[in-house]
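Every protein chain of the complex appears in place save one, which is left out.
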Amino acid sequence: MKKILIINGPNLNMLGAREPEIYGSQTIADIEKLCRETAEKLGFSIDFRQSNAEAEMIGWIQESAKFNALIINAAAYTHTSVAIYDALLAVKIPVVEVHLSNIFRREEFRHHSYVSRAAKGVICGFGAGSYALALQGIKELLNA
Amino acid sequence: MKKILIINGPNLNMLGAREPEIYGSQTIADIEKLCRETAEKLGFSIDFRQSNAEAEMIGWIQESAKFNALIINAAAYTHTSVAIYDALLAVKIPVVEVHLSNIFRREEFRHHSYVSRAAKGVICGFGAGSYALALQGIKELLNA
Amino acid sequence: MKKILIINGPNLNMLGAREPEIYGSQTIADIEKLCRETAEKLGFSIDFRQSNAEAEMIGWIQESAKFNALIINAAAYTHTSVAIYDALLAVKIPVVEVHLSNIFRREEFRHHSYVSRAAKGVICGFGAGSYALALQGIKELLNA
Amino acid sequence: MKKILIINGPNLNMLGAREPEIYGSQTIADIEKLCRETAEKLGFSIDFRQSNAEAEMIGWIQESAKFNALIINAAAYTHTSVAIYDALLAVKIPVVEVHLSNIFRREEFRHHSYVSRAAKGVICGFGAGSYALALQGIKELLNA
Amino acid sequence: MKKILIINGPNLNMLGAREPEIYGSQTIADIEKLCRETAEKLGFSIDFRQSNAEAEMIGWIQESAKFNALIINAAAYTHTSVAIYDALLAVKIPVVEVHLSNIFRREEFRHHSYVSRAAKGVICGFGAGSYALALQGIKELLNA
Amino acid sequence: MKKILIINGPNLNMLGAREPEIYGSQTIADIEKLCRETAEKLGFSIDFRQSNAEAEMIGWIQESAKFNALIINAAAYTHTSVAIYDALLAVKIPVVEVHLSNIFRREEFRHHSYVSRAAKGVICGFGAGSYALALQGIKELLNA
Amino acid sequence: MKKILIINGPNLNMLGAREPEIYGSQTIADIEKLCRETAEKLGFSIDFRQSNAEAEMIGWIQESAKFNALIINAAAYTHTSVAIYDALLAVKIPVVEVHLSNIFRREEFRHHSYVSRAAKGVICGFGAGSYALALQGIKELLNA
Amino acid sequence: MKKILIINGPNLNMLGAREPEIYGSQTIADIEKLCRETAEKLGFSIDFRQSNAEAEMIGWIQESAKFNALIINAAAYTHTSVAIYDALLAVKIPVVEVHLSNIFRREEFRHHSYVSRAAKGVICGFGAGSYALALQGIKELLNA
Amino acid sequence: MKKILIINGPNLNMLGAREPEIYGSQTIADIEKLCRETAEKLGFSIDFRQSNAEAEMIGWIQESAKFNALIINAAAYTHTSVAIYDALLAVKIPVVEVHLSNIFRREEFRHHSYVSRAAKGVICGFGAGSYALALQGIKELLNA
Amino acid sequence: MKKILIINGPNLNMLGAREPEIYGSQTIADIEKLCRETAEKLGFSIDFRQSNAEAEMIGWIQESAKFNALIINAAAYTHTSVAIYDALLAVKIPVVEVHLSNIFRREEFRHHSYVSRAAKGVICGFGAGSYALALQGIKELLNA
Amino acid sequence: MKKILIINGPNLNMLGAREPEIYGSQTIADIEKLCRETAEKLGFSIDFRQSNAEAEMIGWIQESAKFNALIINAAAYTHTSVAIYDALLAVKIPVVEVHLSNIFRREEFRHHSYVSRAAKGVICGFGAGSYALALQGIKELLNA
Partner (left out) sequence: MKKILIINGPNLNMLGAREPEIYGSQTIADIEKLCRETAEKLGFSIDFRQSNAEAEMIGWIQESAKFNALIINAAAYTHTSVAIYDALLAVKIPVVEVHLSNIFRREEFRHHSYVSRAAKGVICGFGAGSYALALQGIKELLNA
């Protein structure tokens, strides 16, 4: 069974309470549940994590050899973290970047992503659905 | 049955022959076939079109009232066409932007997209798979 | 009787339906009607055209020798088309640029106009009234 | 009878003598005369003023509650005065910006206007005719 | 008794009427009253002035030798006036910059302040309260 | 009794030893003492914290529901942390940004603050006094 | 016999009439004649085309497999068309870019060329002679 | 006898007291005295003025027809005033720009001068001596 | 015996496995061993540390009073961390910045270093040898 | 017989040995030979020179009155030398700029050429053939 | 007797022949003669030199210890030569920068001067008269 690591970045633990007009009313637990259900259908097991700490996220990315693919929503660190970018450059499994909102319709500084430079594919704007699509995309990438 | 309009922009008629190291070896016909198969599974009918002409693409976008959703790979016009952007702004159905390649790993001028500003969601980097994911994403958007 | 060519650019065929909070509820036919009535009062005949195609607009501009003046609302091409600019540079009759909305209160990329560099005068922000004012302005320019 | 305030900015008192190849040979008195004649035809009374002082212009703008509309040629302050911009933001009557010359064909620093951000409409390039068109434009704005 | 000069810049005479959603409903007289009351408690006398004229404000700043501290809300001139900046550079008493609104949440051009470069401290965003805090801040600066 | 959370960012634990010509000779303990005394006078209780870790600061900001107001000196993260900005955007109590020094008289990169975009008010340049003024400012904000 | 495709972009159909001080007095027919005569001497046959339409030019570039070399004067599209650039990237025969005028002595926006990034060689500033030199250059490129 | 108008801008009335490490210890009266003495030797009469008000300076520049040459130290307005620039553009007598300090060794924003674009010659960095040199330079310009 | 603190930043724990074409095949343990051997020859003791966490690195820098010199390879934080820069500004012992690769031959965003602004010397491009050279450089700095 | 001066800039003496994948394997002697043969066919005599010294190149350009035309490959000085640009501005004979490589497909800083601003025509990307084409181009320019 | 070194940069040996509409019709010999006559009146001896070579100019600047003052017209190197700037930084005698033309009315790249950053005073726009004024300015600087 293929194992997928799903990493969530800062403030995603506040989903539901945090700016629901942008991020929707689903909590991080709701997203984890959706990911588990989708993964099950696709024959994947998932390891779903969230952290506000850049270093912890780097540590998790460095564990990627134990997984078959990586989905990452680096949240605010998307736009500022060269350290996460460097960690991703060393990753040999497929990486998919996701965002709940369409970051290109928001503030200018959210239009640039260090993660995109290191990812295979990018999916954004589908709310929690971005994660489900990412799992399906990984299915295809691993089959190809 | 929901009807999905899929619009492809300039040079996508050359897929397979054109820079296969970037765009893969599938032809536009292969992508259309994949879209038809995926749509069928999802209960959609599709109208799949390709044009090198900005004005023709604008005209097709203006027909959007006849459809339930729009998938657009505007190719080179993604980065330069305010006219396509304006046409999309008038569209009331969900719009999903797709790209075969991960445009954020390519030349600087491909990092900016007028289409993203008007789209609901963006998917790129999965090759022909980007289209299949877009159809699945639309499934969710229409259900939501 | 003086003949005035009036050229309208992409998406202006969608007026009324398209973002009425910006462009108002008048259709392109309403604007044409207003232009005909105003022209009649001023003793002009008009040739009123609309196209989504940059090349067709260039072709019309190249016909300018048959007219006494040119009014152009290049819409989205205003901001991107060097080709329309080049066509206008070869025009020997007075050119007036019009816009329905005040483009300087909108997105940054709408603040630059290639058309302005080649036009005699610029009028924007009066809705359909911009066209009527342009015809009156041309009256003065031709009398001067 | 509707009252229109017309404000002219720095150096416009030198018209006729000042760079006639750009601004034409008409004096400020000629422009005032044209404005009076046009206003009379349109059923307006006008209050026509000129000042080289930013503060005096701000004071005049602050008087706008006594008028039905405001026409302003802020001349050089167009490009530099946040204070005039702020004064205009508090104005509740229609504001029309005018320029004698087409500012978009001149030095780069004249392409940006703080006034445009606060005005309803903009008219430039028709020489003294810009004022006449502005009065006509106001006629329409007040009727609408 | 310590004497504090309080200088208010352009358009602040319009407070209450001017964009109340940004500046609140208090008038300049209300702010003066608040300043007088606060000053009295702190053992200060104040000289409270407002002008729309850059030159008048410069003149007042040049009088600073007669005072123990200076509070300045340069309003729009904050962002554009090198002349006020130069006047402040010659001031030897403590200078505190205040703004009613939080200028960093407004238009980009309001984020830069020439006054800040010459002031000891900066307080913004507390409405009329910014002035009261400035007086208290001066209390501390003069005691230190 | 109103509870105020006061968050201090990286290197503020070194105050007194660190660049005293910029930050003064008071230690973080001195500032805490000043805050406690001021808070007592104003009828507030305070929770005073310092961390060098962005993630810990984010966690504290996420606790804001337990408090009536938040004072934050994000130190170096002021200029770089989108993650702290995002955390602040979800905060519903009043936020006041403080700095010991006047950041606008220092290096260019210190002139931009992500915190200012999310704060109600900003106070800087009064040394430890900035905190006391912030507490007084909060008094007014909570009363208003 | 080697076959050379020569593509001319927008407004080149107006040569002779259009800004002769920049483009000279030769018509597009004169240039075609010069090209035919030069080609004949060099043992080439030519297919000489002009279009104002970006899409038609893209279509012609896509036909390049039928030719031995391509000469292109993309005129205004030189500076704006990513779509033409993409089409040229797929071309496997030698491409030479030509311009009548020296584009580097003209407006700033004409100094950047998307075509140059995809061309083997660039020739500009020799008027119609640029085309003759391009044919000679191709002779060498095909012999090498 | 040739008449020379010498205009001094904002804050120059404070010379001697104001930042003597930059501007020296001479007062504006000292400079006027030096100018009178130098002018006398050169056979000129001078009209020496100072104002903090942009509008007053514009008015004086507009009087230039009564003089044979103009020396201007626009001080802070040098860098910001398009209105003074416009006034100078209408001047037909020789204009010489002077500065006490070498503005190119000071803050970046002092390196740009609107006055330089309209002046015949520029002299800076010689303290009060800049004025004496300007008078001598005018001697030559009027003789040439 | 002089004590040298050596701090390594994020992802350097992955050396050997991580992009060996850039960073070489030596592990962090190999580098530590080289540093120990070199230090021994030079009569230094070293404290060699690595962390992915910005805050931990800041804490270590704050311990600098216990050491005679500091060598730092801040890795990705080199380019983004104002907080590490601030920590270094408070350091009174010599600081040497090192990098394994020549950062000036890599991506544009790696050309700027906050660390360089606070370091005495910079050494990069010698692989693990950069550390040995840094130790030798410190020898000289401490002797001088 | 027409005399053509051909000037080659820095490092071109290293051709053949220097980066042959960019500049080809021909030496500067090979290029001189090609130029002599081509010149002979066209009825020209040539003076072929190379220097690494900007000043020597300037001196040669200043000799241009003795020649009928000038071909210049300024190599690296193309992008940096205002002095060569100034020398070329004084030249009254036709100047053709050549480059072996297509400079527009190389590093960004090679896209700008001071030489182009002063040249009649530009030819690049044909290797040594660029020189032969330049001679032919000069033939036409001298005949025209 | 005070000795003044006067250094002239590239292409100034061509004065009179070179672009007389900008530089006037005087030759470098004429300027030398004017300098000698002026110097004699002022009691100076001069050493007047010209070179096209940056290195030779640097060498001359390095000789400055033998002189009492330095006048330099670095011509094109004004805008590009950090090496001349560095040489001037080591000079302990007064340095005056001169230009024949007003460089601020010419191309954008001539507005920046490395020489100005190292000079005491700057004089430009008086033709050969700039040199005479510089000698007079030096008279004052040496007397002060």
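By letter and in written order, the chains are A, B, C, D, E, F, G, H, I, J and K; residue numbering begins at 1 in each of them.
To be clear about the criterion, a contact is a pair of C-beta atoms (placed from the backbone, for glycine too) under 8 Å apart; a residue touches a chain by one contact, two chains touch by 3 or more.
Keep in mind it's a predicted model, so treat the numbers as computed, not measured.
Touch with the chain that is not drawn comes from one residue among J:34, J:53 or J:142, which is J:53. Within the set K:52, K:81, K:102 or K:116, the residue that contacts the chain not displayed is K:81. Think of the hidden chain as still there; on chain I it touches residues 102, 104-105, 111-113, 116-117, 119-127, 129-130, 132-133, 136-137, 140-141, 144.
Contact between chain K and the absent chain runs through residues 53-55, 58-59, 62, 80-83, 85-87, 89-90.
Where chain J meets the missing chain, the touching residues are 9-11, 13-14, 17-19, 51-56, 75-77, 79-80, 109-110.
Please note the rule applied: only the chains that are shown with their structure count from here on.
A count of contacting C-beta pairs for G-J and for C-G identifies G-J as the more extensively joined pair.
Against reference pair B-C, the listed pairs G-J, C-G or E-F yield one interface repeat, C-G (criterion: more than half of contact pairs the same by residue number).
Chain centres here are Cα means. That of chain E falls 63 Å from that of chain J. Each of residues 53-55, 80 in chain B touches at least two other chains.
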